[in-house]
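A single protein chain has been omitted; all remaining protein chains appear in their positions.
To keep things simple, chains are lettered A, B and C as they appear, and every chain counts its residues starting from 1.
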Amino acid sequence: MGNSFGKLFAITSFGESHGRCVGVIIDGCPAGLPITEEDIQREVDKRKPGIGMAATKRMEEDKVEILSGIFDGRTTGAPVCLLIWNKDIDSSEYERIRFLPRPGHADYTAFMKYGGFNDFRGGGRFSGRITATFVMAGAVAKKLLALSSIEVLAYTIEIGGIRAEPKGFDEIRENVVKNPLKCADLRAAEAIAEAIEKAKEEGDSLGGMVEGVALNVPVGLGEPVFDTLDGDLAKALFAIPAVKGV
Amino acid sequence: MGNSFGKLFAITSFGESHGRCVGVIIDGCPAGLPITEEDIQREVDKRKPGIGMAATKRMEEDKVEILSGIFDGRTTGAPVCLLIWNKDIDSSEYERIRFLPRPGHADYTAFMKYGGFNDFRGGGRFSGRITATFVMAGAVAKKLLALSSIEVLAYTIEIGGIRAEPKGFDEIRENVVKNPLKCADLRAAEAIAEAIEKAKEEGDSLGGMVEGVALNVPVGLGEPVFDTLDGDLAKALFAIPAVKGV
Amino acid sequence: MGNSFGKLFAITSFGESHGRCVGVIIDGCPAGLPITEEDIQREVDKRKPGIGMAATKRMEEDKVEILSGIFDGRTTGAPVCLLIWNKDIDSSEYERIRFLPRPGHADYTAFMKYGGFNDFRGGGRFSGRITATFVMAGAVAKKLLALSSIEVLAYTIEIGGIRAEPKGFDEIRENVVKNPLKCADLRAAEAIAEAIEKAKEEGDSLGGMVEGVALNVPVGLGEPVFDTLDGDLAKALFAIPAVKGV
Partner (left out) sequence: MGNSFGKLFAITSFGESHGRCVGVIIDGCPAGLPITEEDIQREVDKRKPGIGMAATKRMEEDKVEILSGIFDGRTTGAPVCLLIWNKDIDSSEYERIRFLPRPGHADYTAFMKYGGFNDFRGGGRFSGRITATFVMAGAVAKKLLALSSIEVLAYTIEIGGIRAEPKGFDEIRENVVKNPLKCADLRAAEAIAEAIEKAKEEGDSLGGMVEGVALNVPVGLGEPVFDTLDGDLAKALFAIPAVKGV
């Protein structure tokens, strides 16, 4: 339960870290939107860990496939199914975590909730890899938003206590693509990279803060009193396992 | 929109008649349920048209694949994705229906609703083939119901005005598997088969009536006042394109 | 559970037959729609049993009150709460049905489902009186539809085996308001009235059939594959306790 989000543009995520695939269904995307596997691939590729910065060691060669809902290069109004096959998976090292839950992961909770039947390999359904399904759905949403003048951008503003200097939006937009940490400020990015290296040597990791901006949003988005814009954004963001505050 | 059904055991259907595949996601199936591709294949095979009785001429070699949610032969609590790849599809004959809607089909409605972007090949999303996704989800539900003593059976009781004689439930259960029309009464089945042949020669088809029975159902299923048992059953049944009354 | 229906124009019904009130919340009605208590009262008054035809003996003096969502004679975009206070209720005669379920009613099911805590007086939540909440919501929907050219009309076409003769829509529209049975055919209405009287003398009641027509409906209403127009209509209709088929 709980693997769907949204009403008019509803997404359903499925798949596991070390199962056959990870995928997503989008139900409600208007017909006629031009979209190709490349459009989605481009966004998924941004997930690839930067050099020397790998959050996880697996070299992911994630190739997006369209399974349904798109015909002759355009959405048809039918549910869009997007999928990435999992490849070159070595699950052997995960056998030992089956009964040894890792701290900061959902291993223990999942074991208890599903009576030990959960797919524990690589964190299974609780792996960060599941966010690839969000990215695929987001790539379609981005194409849709491009029809209006709405622009959405998120970027790192702080990691390990090192904060980005305030910058203008145009500069931020340029900076984000120039550093693997997607930081708004290039000088802060360098300092952060060093701090991460240091933490890594000590067997530690660092938390941080991401800022998201949406431009040209019409007045009155969101529905009071429960389906508010900030409430729905917060709920969506907490679907990312690493998010701890909004 | 509208491709999901259910709350606790929620299914999301996707795919098109002549696209790459038809599939279904089940979200909410409890963890630990033993299920194999064979269990699902068995139910899907029942859809195969009986000899000389083909509702549609395509020889469907429908092979079920489990894409997610099942690990070591049991459900994991994660969404279950089941899929059938479409094979040997010849869509060439459908090019002519692109702008020539067939009577009794959704061709015209789909064209208007989706501004002509719908996948028209073989009826696309409006094909009877989509019911294969219901059958796959139903196969999992059947395994789940088998844990209780609930038994569900549906059978033909009338086609083209020829009615099955009333029979005891045990006899019906046996009869249903003995004739390709799944009729409750073997003698009626023969008469109906003849009537169908005759109608076919005249370029016509016949309507009929199906009766469904659920045994050992606990008191109080369904939720008043809107999510009633009969209301939800009716809604589900109308998802089958050919159903015209409940 | 199950007391809400709809997504964009969502209604939530509450109240009991012999409790303080019956009411309904409409969430999603656009702002600016002119509506008065009289508009809603007019529809509720149509529920009043015709002379000598009372389906139930209680003389209901149902006075509609607007509790929220309407300001200066127009909807505000906030949820609309409409309410009828229950008056002059004599529940004494219902004490005997507390442990003696009536056939054809939900008394037994409700007792079992709610562990005997259900409000049994007058059928409580399972009374036909709950349909007054549907009528109030329908009255608002009707005002909304009046902004388009859509017209919805339902009428009796058969009771106790006596069928209305086929008539033109204009004639039906006139006939319906001329007879207490809302029958499409005035002559059939007379014969039916007699049959009802006769059945009543024998301590029996009669079933029948209602036909509903919607004119000027745009192509493509409803959402495949589950949220179809016929499926949602069927589900809504089964919320009326007396409806047994669609």
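Details
Criterion: a residue touches a chain if its C-beta (ideal position, glycine included) is under 8 Å from a C-beta of that chain, and two chains touch if they have at least 3 such contacts.
Predicted, not measured: the structure shown is a model, and the values here were computed from it.
Touching the chain that is not shown, out of A:83, A:130, A:159 or A:196: A:130 (per the contact rule at the top).
In the complete complex, the hidden chain is touched by one of A:13, A:68, A:156 or A:175, namely A:13.
The chain omitted from view is touched by exactly one of C:8, C:146, C:215 or C:242, namely C:8.
Where chain A meets the missing chain, the touching residues are 1-5, 13, 106, 108-110, 112-113, 125-126, 130, 219-220, 222-228, 230-232, 234-239, 244-246.
Listed by residue number, the positions of chain C touching the unshown chain are 1-4, 8, 10, 12-16, 19-23, 25, 27-28, 31-32, 66-69, 71, 74-81, 83, 110, 113-115, 117-119, 121, 124-125.
FYI, only the chains that are shown with their structure count from here on.
Per-chain Cα centroids separate chain B from chain C by 33 Å. Computed centre separation for the pair chain A/chain B is 35 angstrom, with centres defined by C-alpha atoms. Multi-chain contact residues of chain B (touching two or more other chains): 1-4, 13, 110, 113-114, 125.
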